[in-house]
Structures are given as structure tokens and as C-alpha cells.
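Pasting a structure below so you can have a look.
All protein chains but one are shown at their positions in the complex.
Per-chain residue numbering starts at 1, and chain names A and B are given in the order in which the chains are listed.
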Amino acid sequence: MDSYIITIGIFIAINSIVVSGLNIIVGYAGQISLGHAAFFGIGAYTAAILATKAGLSFWLSLPVVIVITGTIGLLMGLPSLRVREDFLAITTIGINFIVEAFFMYVPFFGGALGIGGIPRIEFFGTPLHGFAFLVLCLVFLVIALFISWWFTKAWCGLACFTLRDDEVAASTIGVSPVKFKLLAFVIGTAMAGIGGALYAHYMRFISASDFGFPVSVMMLSMLVVGGMGTVWGPILGAAILGILPEVFRPLIDYRMLLYATLLLLVIRLQPGGILGDNGFVKSRLKAFSRGGKNEK
Amino acid sequence: MDLFIEQLMNGLAIGAIYALITSGLSLIYGILRILHVAHAGIYTIGAYVGLGVYSMTGNLLFAILASMAVCSILGILVERIVYSPLLKFPPYVPLIASIALLLGIEEVMRLIAGPQIHGFPVSLPLATIRVGNISLSSALVMVYIVSIVIFFVLWIITSKTDLGLAMRAVSQDMSIASAMGINSRQIVSLTFAIGSSIAAIAGILVGIYFNQVYPTMGAVPAYKTLALIVVGGLGSVPGAILASLLLGIAETLLIGYANIPFPRDALAFVAMILVLMIRPEGLLGNIKKKI
Partner (left out) sequence: MKNNSLLRLENVSKQFGGLHAVEDVSFSLNKKEILGLIGPNGAGKTTCFNMISGALKPTTGKIFFKGIRIDGLPIHKIASMGIGRTFQIVRPFYSLTALENIQAALGIEKYQSKFQFWQKWDNQNIKKMALEILEKVGLADFAHYKAGLLPLGNLRRLEIARALALKPELLLLDESFSGLRQEEINKLSELILQIKESGVGILLIEHNMRVAMGLSDRMVVLDHGKLIASGPPEKIKNDPHVIEAYLGKGEKKYVAS
């Protein structure tokens, strides 16, 4: 396969994993986060430091990455217990800026130069690159999708849905807001961490600006475009926003403008996302199945 | 000591410019509960229009007025076309639309005027003020004068006129205000017009003060001002102005004196998180807790 297409595929797969994590926090539990790239970055930096300074392999560092991003995610979930909606949105923006500044200004994290020389992932002694790396990403994507899907079918997911709709009413049916919001944050940020580790080992060089606030905006845009709160929305969104800039590549000077215009059009015309409740996919399906009663 | 006072005066000027952007943002948040990130885009356009008109006519007052007019119209259009249909959705929907709008504005300005930094050379009819060893440049003096005038006008409008009363009524409860015979649509448009024209002035002031106008000049203020309206108390204009002045001074002094390897632009967010921990309603805010 063309290595250009493989590269795009790898980015889409990694973004899908990370955005699935964001979906659990925002789409399922209803806690707005505009700082998701910070956790993507924490995962990437943890993997990079473990690989370059401690010589750990990807497989050995993966559990550490999950524990570290999940734990920091738990701490960052604490503001959601205290502030909500607009305040939470701005707080998470702030967290993103602070984490980025941390990577940029603390020498341990490589400062402005970032961290280079991150080794490739090895699988029984064979370094993975190109198509093999894409397969690895897809395996992790399948796991991420399974977790997302299971979440919609498990009690904890249902608890998160009730919290999203009405926190007080959810409490009166025995849902502890603290427990389930934090659960969503831990799982969602840990998924971002896994995506970050894959990213670090693929790029083999990372720096603070890879995980800045614009990246968080792009992730939330992917989620919103694809369809918030749906299992497949993150993949659709990551694919659309991943492929579009490539399609526009011939119009290189107008690329960002087209991207911004499309994002604005989608959010203006399909605010629930393409796979969302009033998105055009569902309304088309409804027109065909005419079983209106079930989906009223 | 003289250096300290000069630093302080510079910080105050930067704070005043922040305050000009933030006051409009806060006014708009108060009335629509929207985080209008694209406000910084309007400010960028304001700077460009001001620069364009000034270099054509050579008349600064005329440039300011033209820029205010263009930005007011843009502000009203943004509200009508983008925000108004999205108000019934969760707050992140208009927020993302706003971010997309900011990106789009930056790109349009880059395509029209080019990615380079334009200077804003103005010969001001103001003298450099000297007190002892301290000198205040004419640009600095202009920032002070203009912002004091604007804040005074804003204060008159919001607290002494019928328009201000109507704005407060609409921000309390739009449907009740409409039922009382207030034309809410018109008030919202006027609020956007006022906020956007202040942003236009802020854009021109920044252009003159730093002698720089460029496409992404709004990128950092866009998010920093969000932190400022939280620190001031969401929807409280005096709080937002106070927070802006404090931040301007703190940033300048931090760079001038403290030797901390910490980026200036993250300071606003650190302050914001501290405020949220200690006083979640903000410096001058007064948000009722709902049960």
C-alpha cells in the first residue's frame, strides 16, 4: 500500500482512539472538555521518557502510561465536580495551556526542543513500521471501540447518560455524580494516553506544540462532526477531518480556510453531528425504514 | 524605582487593552451566555480596517469610526447568522462554531493582507509626557485616554440609560423581557454592536501601541480573555475590567522582575484556576447557586 495513505490511516486510527476517549467524557457523561490534547500529550511524553531515559519497551511502558494518564485524568476530573458547563469549558482550556507550558519550560521534558530518538515499537523483536504499525493502531482502535460500545450497554454507561441529562435527578436514582463522572474522566483520559503513546512511537520525535489547545479543538470538532455520544461518531469525525485537509492539498493556500468553513457549516447545519439524533444519516434511515415508532 | 513605575504604567496600558476586549466579551456573555471566542477575530478585523482606512485617508479619527462601523455590522451578522440558531443547543455547540469562525477570520485576513506583520505608523497629536525621569510615550498616553473615555461611556450606557436597563432585563431572562415589551432581538444586536465596536478600538490601539498588525494577533487574546471573564466573574463587566488591569500589570512585572521560566500567557489561566478554587463566582461576580 502507498505509504502516504498508510500515514493518513495511522493518524486517523490514533485520532479515533483519542476522540473515543473524549466521547466518553463529553458525549456519554456530558462533561465538556476542551483540554483533551493535554492527556494525549501526557501519554506521549510518558511513553517517550520511559523509552528514551529508562529504556522501557512500548509494551512495558503501556501499563504505566495508562496508570499515569488515568490518575492525572482523575485529578483533572475534580473541577467537574465543582464547576460546570461554561466554567468547565474555560477551566479545561486553562489546563491545556498550563500542561503545554509545563512541557515547554521544564527541562526534564526536553524544553522547547521536545524529545527525539524515540525507538520504534517492536513486536517479538521485529520493529513495526508502515503497514504493520497501522495494523497495531487498528488493534488498539478495536479495543477502544469495544470499550465505547460496552459503555453504552453497561450500568456505568447508563449512569453517565442520566448524569448528562440531569445530575440531580440522576442522584435520586442512586447515581453518585462523583463516582461516575470521575470514572468517565479516568477511562476517557487513559484512552487519550494510549493514543499518545502510539503517536510518540510513530513520530519518534515529539514537542509541546503537538499537544496544544488547537489540537484539543480539533478533537472536539471531530467528535461533534461525527456525532457526540455515538459509538461510531469519533471514527467518522476523525476520518472526515483527517481526509479533508489532504483532499484540499492542491489548494494549499486555502486549506485552513476551507477547513474552518466546513467546520462552521457542519456545526451550524448539523449541531448534533452527522451520526447524531437529528443528523442526516439517521433521518435518511428513518425515511427508508418508516418504523417511526421506535425512534420517536 | 523609575523603571518600576515605567513598567507599572506599561502593564496598566496592556491591562487597559485587555479590558477593552474583555468588556465586550463580558457584555455579550452576560446577555447570551455565549463564549464568543470569535470576538478576538472581530478585534483583528478592526485593526486591519483601521490600518487600511488610515493609510488611505491619513485621518485617524475617521479610521477609528470606519473600523467601529464595520465591526459592529460584522458583530450583528455573526450573532444573527451563526449564534442565534444555535442557542438552544448545549454551550459547546456555539463555542465550537465561534472557534471555527475565529480560524476562518484569521485565514481570510491572511489571504487578503498577507501573512506578514504590518506596521501602524501614526503621528499622534500628543506629546510624550515626562515627569522627573519617567517618560510616557504618546502611544501610551493615547491608550490611557481612549480607554478611560470608553469605560466611562460604557458605564453611562449600562447604568444610566434605558438601553442599559433593557440590556440588564434581557440578560436576566430573555423571554420575560420580551413579554414586558422589550425588543430582545434588537437589544442583543445592539449589545453585539457595542461590544464589537469596542473590540475594533482595541484592535487599533494594539496596532498603534506595538506597531504591529498581523492575521493571528487575536489567537492569544481569544482564550486569555475567557480566563479573564471567569476571574472577573462571568457576565460582570466591572469585574472583567478589574481582572484585565491586574493581569496586565502582573504579566509585565513578572517578565520584568521575576526570573521564573514560566510563559506569560499561562499566567491568566493559573490565576483563573486559583480564583475558581477560592472564589468560584469570580472577583466581582455574584452567581446564584442552583439546587
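Throughout what follows, a residue touches a chain if its C-beta (ideal position, glycine included) is under 8 Å from a C-beta of that chain, and two chains touch if they have at least 3 such contacts.
It should be emphasised that the depicted structure is a prediction, and the values quoted were computed from it without experimental measurement.
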Residue among A:Ser33, A:Thr46, A:Thr162 or A:Ser207 that touches the chain left out of view: A:Thr162
Missing-chain contacts mapped onto chain A: 150, 153-159, 161-162, 164-166, 168-177, 179-180, 277, 293-296
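The rule is short, and it goes like this: only the chains that are shown with their structure count from here on.
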Centroid distance [mean C-alpha coordinates] between chain B and chain A, Å: 32
Complex interface listing, chain A residues touching chain B: 26, 32, 34, 79, 82-83, 85-87, 89-91, 93-95, 97-98, 101, 104-105, 168, 213, 217, 220-221, 224, 253-254, 256-257, 259-261, 263-264, 267-268, 271-272
In the complex, chain B residues that touch chain A: 29, 33, 35, 82, 85-86, 89-93, 95-97, 99-101, 103-104, 107-108, 111, 223, 226-227, 230, 234, 261-263, 265-266, 268-270, 272-273, 276, 280, 291
